[in-house]
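Missing here: one protein chain of the complex. Every other protein chain is in place.
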Amino acid sequence: MGGKYVEKVVPSRNLSLLNKAKNHAEALALGAKFLVRPLRITYRYPIVKEIPDQGYRGLIVLDDNKCIGCSLCARICPASAMKMFQAGEKKLRPAVNYERCVFCGYCVDICPENALKHARTHDVVFESGESMLYIGEKFTLDPDTQILSGKVRIYRVRVDEKRGLIYEPIR
Amino acid sequence: MLDSFILFIKNIILWPPVFYLLIAPGLVTILISLLLLIWAERKIAGRIQMRYGPLEISPKIGGAIQLVADLTRYMLQEIIIPRTVDTLPYLIAPIAGFIISLLPVAAIPISPIYFPSPMTNSIIVALALTTLPPILNILAAWASNNKFSLIGGARESFLIAAYELIVILSAIGAMVIYGTSDFTEAVSLQKNLWGIILNPISAIAFYVAVLMATGRFPFEIAEAEAEIVMGAYTEYSGLLYGLSMGISYTRMFVYNVIFSLLFLGGWQPFFTIGGHIFISYVLIPATVVILKALIVSLTMVFTRAIYGRLRIDQALGGAWKFWFLVAIVGLIWGSALTYLQQVI
Partner (left out) sequence: MEQINNVGGFSAKKVDDKTLILFFGPQHPSSGHMRIIVKLDGDIIVESDPDIGYVHRTMEKLSETKEWIKNSVLFERLAILDAGNVTQAYIIALEKLLNVEPPPRALYLRTILSEINRISSHLYGMGIFAIMIGSSTGYMWFFGDREIMVQLAERITGSRLTHTYHIPGGVRRDVSNAFLEELEKGLNYIERRLKDYEVMFVNNPIIRSRLENVGVLSRERAIELGVTGPNLRASGVSYDVRVEEPYGAYQFVDFEVPVYKEGDALARTFQRFDEIRQSISILRQLIKSIPEGPVLNEKYLKLFTKKMKDIWDAEKRVKFPSIFANLRPPAGKAYGRVEEGRGEIFFYLESSGEAKPYRVRVVTPSFRNSILLKYLPVGERLADLPAIYGSIDYFPPEADR
């Protein structure tokens, strides 16, 4: 068990003219094969959307009823993106600033009451710096519902043996 | 009055020198083929490279007018002229380069009876005219006053020395068989057997030399992006850059028109439709020649998706030590064929 070193030599250095011609032909034939039957891995992003699986670390959503205001999420945030704010008398609630957030998910994992969760949305465009601060009610809205109710076609990605990645339509 | 005016315009357009330089195979045809070729190049590369290629503009026709959008952008972009360049040659080089790369069409007939200048040595004139554009590339490199441009110009001048001889020798290899230096006669002699079958060696040498001349892969050495940014055109922007990009494609198309006339039977198979002189003697043969040239050009842009870029010493070594000899062998083969024909 364990690894061992194996000495190797680069096979077939200094190819002969015949071998070179053969390799040229093989490369051209492979190119022609892909020209006829392309193996596409990209998808048309703004028209078609890929939504990641459950468990993806996307935007963070707060469940206000579960939160006990313990501040652990703000303490463990490595980018100081999460801060606690006064939300009423003796009531602390977190707010996240996506200008700083690195989506490490520490806050979600340390929350003892499971009040924070990840949404699957990850591609949000912000128009201004202020709009990147998710505070109060804005932090409790699930951005996934917005995406899933939109007009774009939603796909999910599967790893496939033949084609690498395939996109299965969800709807 | 109006009728005579229309007739006058029609006569001007159909006057061979104007028709050749402006319509076919001149400016209009070349612009349309440029559009097609660059689109096809990107589409071919896209299919091989696991992606779609241009699709955002006009998705229904596969993004075919992407180049029009690109050109529009180039036209609207500010042309930045760096302070340190030699302004006049800097401006002249891409413009003149584009026009001069079109010039050989003046000597290339695309029809058996309808041509701009009746020449008995049109092959030689056309080949001579194709050798001009690289000089303007070197001028652009020198005028840019940039080290990367300078290296690009130097590389281009090394390459000219290598490919020019191969192009001309392999063209002579074909000319020897036809016994003429006139395109019209050469094509009419290919009625039964195309030149590529008579002299495949010269045809291959010509093809490779054209790849080298027009900076197709694997000979994209003078504009090697990863090494010298953009070669001679590093300092260009806007429309001037767009023009400089068009030069190599224009040259490739013109070379391939010559290739299809010399080796692919030109406008053969030639047929006429009774009563329609213009269609029979201009439109059909022109379409046949241009289609052949386009197909050859497509095989040339296909190489972009297969090969990397050679080093300058490897390209020059390959050209002088291998393809030069191949061109000579092609010449000997052609002469031998002619000799045998005379003996038998």
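We call the chains A and B, going by the order they appear; numbering starts again at 1 in every chain.
Here is the rule we go by: contacts are C-beta pairs under 8 Å (C-beta built on N, C-alpha and C of every residue); 3 or more make two chains touch, one makes a residue touch a chain.
From a predicted model like this one, the values you see are computed outputs, not experimental measurements.
Participant: Among B:M50, B:I95 or B:I204, single out the residue that touches the unshown chain.
Facilitator: Here the residue in touch with the unshown chain is B:M50.
Participant: Among A:V6, A:V36 or A:V125, which residue is in contact with the omitted chain in the full complex?
Facilitator: A:V6
Participant: Under the stated touch rule, tell me which residues of chain B contact the chain that is not displayed.
Facilitator: With respect to the unshown chain, the touching residues of chain B are 45, 48-51, 147-148, 151, 217-218, 220-221, 224-229, 304-314.
Participant: With the missing chain put back, which residues of chain A would touch it? List them for me.
Facilitator: Residues touching the hidden chain, for chain A, are 1-10, 13-15, 20, 23-24, 26-27, 30-31, 41-42, 52-53, 55-57, 72, 75-79, 102-106, 109-114, 118, 157-165.
The definition used in the following text is that only the chains that are shown with their structure count from here on.
Participant: In their complex, what parts of chain B are in touch with chain A?
Facilitator: Touching chain A: residues 44, 46-48, 50-52, 55, 302, 305-307 of chain B.
Participant: What residues on chain A touch chain B, complex-wise?
Facilitator: 27-28, 31, 34-35, 38-42, 44
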